[in-house]
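Here the complex is missing one protein chain, while the rest keep their positions.
The first chain written gets the first letter, and so on, giving A, B and C; residue counts start at 1 in each chain.
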Amino acid sequence: MYSEKVVEHFTNPRNMGEMEDADAVGKVGNPTCGDLIWIYIKVKDDIITDVKFKTFGCAAAIATSSMVTELTKGKTLKEAYQITRNDVADNLQGLPPIKMHCSNLAADGLHKAIEDYLRKTGRTIEDLK
Amino acid sequence: MYSEKVVEHFTNPRNMGEMEDADAVGKVGNPTCGDLIWIYIKVKDDIITDVKFKTFGCAAAIATSSMVTELTKGKTLKEAYQITRNDVADNLQGLPPIKMHCSNLAADGLHKAIEDYLRKTGRTIEDLK
Amino acid sequence: MVEQVNFNHSAGVPIDERVLAAMQPYFRTYYGNPGSVHTAGQQSAKAVENARIQVARLIGADAKDKIIFTSGATESNNLALQGFAYRNRRKGNHIILSQVEHLSIINTVKFLNKQGFESTQVPVDEFGLVNTKALEEAITDQTILISIQHANNEVGTVQPLAEIGKIAKSAEIPLHVDAVASAGQIPINVSDHGISLLTLSSNDLYGPKGVGALYLEKGIAVQTIILGGGQEYGIRSGSENVPGIVGMGLAAEIAMRQQPEFASYLTGLRDDLIQGILKKVDEAYLNGHPTKRLPNNANIRFSYIEGEAITLHLSFQGFLVATSSACTSKTLAPSHCLMSMGISEAEAHGALQLTLGRENTQAQIDRFVEVLPPIVEKLRAMSPLSKDVPYELFENEEHEHHH
Partner (left out) sequence: MVEQVNFNHSAGVPIDERVLAAMQPYFRTYYGNPGSVHTAGQQSAKAVENARIQVARLIGADAKDKIIFTSGATESNNLALQGFAYRNRRKGNHIILSQVEHLSIINTVKFLNKQGFESTQVPVDEFGLVNTKALEEAITDQTILISIQHANNEVGTVQPLAEIGKIAKSAEIPLHVDAVASAGQIPINVSDHGISLLTLSSNDLYGPKGVGALYLEKGIAVQTIILGGGQEYGIRSGSENVPGIVGMGLAAEIAMRQQPEFASYLTGLRDDLIQGILKKVDEAYLNGHPTKRLPNNANIRFSYIEGEAITLHLSFQGFLVATSSACTSKTLAPSHCLMSMGISEAEAHGALQLTLGRENTQAQIDRFVEVLPPIVEKLRAMSPLSKDVPYELFENEEHEHHH
């Protein structure tokens, strides 16, 4: 059911854990199936220097969390903001259809974290353009 | 499905065939399943001296025909008239339920033959009492 | 004991050895539930999906179409007719079928009639061929479904599906085909024939009993009649019978691969059987179409005698055969199929239905043709009927009414 890549990220999640000194955090959840994903980011000069996650959810939720942190690190806020759910899924060699909209929340968490950071620094997404 | 006795009478039917010089004949049929049974009798002094059958029908129809001829031979008309469908079935170690009312016509054929004989001799069943 | 020979394959078929072997691991080793997320469950799910493809290929179905596994052809026919009728009630309430459909069609439509659906049974000719003109004329603006079998299991007649499909298509009415008797015997292709729903039986493909399938063309919706956990695309609930489905899948694959080979073998046996009997027995007649018939079917009626009695005598000789005689049916009614072909009740009584199978041999055919004539003779000697004393003389007149 899950791709090898999903299983691999689920088994050995990258960047897992809390970030004590995070600059911002994005918290998302899916009320239908109950997943919760938190994405912590550390930002320097609008570049994401560190990213971590904490996730309550199924293997897909965990693997997408792990993958999104991998895709994010070193990216500018603007680049990171363009990472989509599909990017995450594609980099995981796909997700089972039923998981596509339910557990594929990690990109949303990242977006929320970036929005949180922008809010804290008195900006909006438009300012990144 | 059929008792040994039914199979035996079906395989080696007694008194099978036409009787050229019959004193009377009873012809019955079942419109539901289409069986036809003819019972021929020869009578002397109100005693059935010979009996034969011709049957178009299933194994049960053939076996009951054969059995009724066996039960009949040598009986008085009155005795023979008292042979019932159940007597025939019992003497065959029973019949499958579905065959009880459809192919168990031989006793009726016998009764009709006796009625035919009585009619020919200007009598009714009451006269046998 | 005498060799047991089965000439009654329409009632039951021995599973192909390869099929049975393929099923075995799924009983005790891979017994997972396809609905489970763990490995064992996913193994089962894969096996089921593979079987779906095997079945789809047999009938030329597209990946976008659906194959729904059911418990057998009867359920498939019920799902097709009840399911389609209920789901499409808005569009109309009229269903067309033929007079020679299987009871699982006829009785389901009768049941639908009680729920307010109308139906028309299209007549057949003396050979059992559907009157396509009558079919065309039966179509009304209320017609939502046409259900015509591919071939008849009893008399073997193969319907002109291409023509029927064209009629359905031009009237834009979905066509359901009961292909139980034909699948594996003759080619069938849903897209060639414009078929939207199609019923298959596993056992008739030399697969296990207790499994069947319903093909649904993309876009055809049916209401589910067995509800629960939402298996089979939500259309047919119930934990999947994985060994059964695996078996049906392989049976379908073998049937597709070897169909021409089996058909030519069986056609040879069948023709020898028919010719042999007709040559040796007087007043014996072939029921069904002389050429448009299933490779494995010979249905022959014998005047003046009754089929069950023939059947029983044949069984003493080791031959298992069926008869269309009313005497062996639960309702004691004569075969609706023979009746609608215009055969008299009395003649229908004397009909033998011989359905051959892959394991039958020429020697068995030859022995049957030897054994049968004395049986017919014996029973005719016992019968009050003859050319001079036809059954019709006694109808209505001599019959007592006991019911």
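Heads up, the rule we're going with is that a contact is a pair of C-beta atoms (placed from the backbone, for glycine too) under 8 Å apart; a residue touches a chain by one contact, two chains touch by 3 or more.
Quick caveat: nothing in here was measured; it's all calculated off a predicted structure.
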**OP:** Out of C:T108, C:Q259 or C:S383, point to the residue that touches the absent chain in the complete complex.
**Re:** C:T108
Subject >> From C:G230, C:P260 or C:P374, residue that would touch the chain that is not displayed >> reply: C:G230
**OP:** Would you write out the residues of subunit A that touch the absent chain, in ascending order?
**Re:** 2, 7, 10-11, 13, 16-17, 27-36, 38, 54-62, 98, 101-103, 105, 108
**OP:** Mind listing the subunit C residues that contact the chain we can't see here?
**Re:** 4, 6, 8, 11-15, 17, 20, 27-29, 31-33, 35-41, 44, 70-75, 77-78, 102-104, 107-108, 110-111, 201, 203, 208-211, 225-230, 237-244, 308, 311-312, 315, 320-322, 328, 330-331
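Following the convention adopted for this analysis, only the chains that are shown with their structure count from here on.
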Original post:
Which chain's centre, taken as the mean of its Cα atoms, is farthest from the centre of subunit B?
Top reply: A
Original post:
Taking each chain's centre as its mean C-alpha position, how far apart are subunit B and subunit C in Å?
Top reply: 40
Original post:
Between subunit A and subunit B, what's the gap in Å when you average each chain's C-alpha atoms?
Top reply: 92
Subject >> For subunit B, residues that touch 2 or more chains besides their own >> reply: none
Subject >> Multi-partner residues of subunit C (each touching 2 or more other chains) >> reply: none
